[in-house]
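I have placed the structure first, in the form of structure tokens, so that the comments after it can refer back to it.
Heads up, one of the protein chains got dropped from this complex, but the rest are sitting where they should.
Now for subunit A:
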Amino acid sequence: MLKWLRLTTTALAVGGCSGPLSTLDTAGSAAASIATLWWAMLAGAAILTVLVMTLLALAFRRRPTPAPGGTRLWIGGLGVAMPSTVLLVLLGFALALGEQTIARKAAGVVVVEASAHQWYWDFRHPGMAGEIVTRDVLHIPAGRPVDLRLEAHDVIHSFWVPRLAGKMDAIPGHVNVIRIDAKEPGRFEGQCAEFCGLGHAGHRFRVVAHDAAGWTAFQRGEQP
């Protein structure tokens, strides 16, 4: 089932769902599992919509005798039992997925400090000889989990690379951590998602995911 969903996902992503900021055209594991969750929920929602609309339409058919069903069917069954079951399953699924996604201790995690400003991002990476600071471009190794420690210097911003993972706010006075990863080397677009004033629309950045050699070179300070 999941496999089948993944396949359709890719198919749909190729046709129409792609784009530099598309959450459905995934390139990271968090984004991929969330997209799976989305397609599953979409299917469920479609079924429920059809069910409700059919029941609604049938109410208008001509009928000689009053239709069946009292409070037991309509309220006990359809109104309470049915949604409760569906929601319970969905909640369990989503909770487990969320648990997988959050930043836990793991081997080989790269930690990058990101600070958000009106209207640029500074990234401080671990280098061979101390920190490497870049503006508006984040460098990460492909295939490895990366934790971003987010802080903001003026107003609230939000770190979001839709093709890799969900978003996390950068809030003045607090430090938040988000884990991302890129399956393959490549370039991915990032966008500030929390309204941050006049420059919000253009508060963008780019993620460069390097292969192993590229990452070592970057850490050595050789700008690509």
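In this section, contacts are C-beta pairs under 8 Å (C-beta built on N, C-alpha and C of every residue); 3 or more make two chains touch, one makes a residue touch a chain; residues count from 1.
Just so we're on the same page, contacts and distances are computed from a predicted model.
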Chain not displayed: protein name in its UniProt record ("NADH ubiquinone oxidoreductase 20 kDa subunit", "Electron transfer flavoprotein subunit alpha", "cytochrome-c oxidase" or "NlpE-like protein"): "cytochrome-c oxidase"
Residue touching the undisplayed chain, where the options are A:A94, A:V111 or A:V137: A:A94
Candidates A:P126, A:P172 or A:G221 - the one touching the absent chain: A:P172
Candidates A:M53, A:A106 or A:A212 - the one touching the absent chain: A:M53
Interface residues of subunit A (partner: the chain not displayed): 17-24, 30-31, 33-34, 37-38, 41, 45, 48-49, 52-53, 55-56, 58-60, 66-67, 69-71, 73-75, 78-80, 82-84, 87, 90-91, 94-95, 97-99, 101-102, 118, 154-156, 158, 160, 162, 165-169, 171-174, 176-177, 191-201
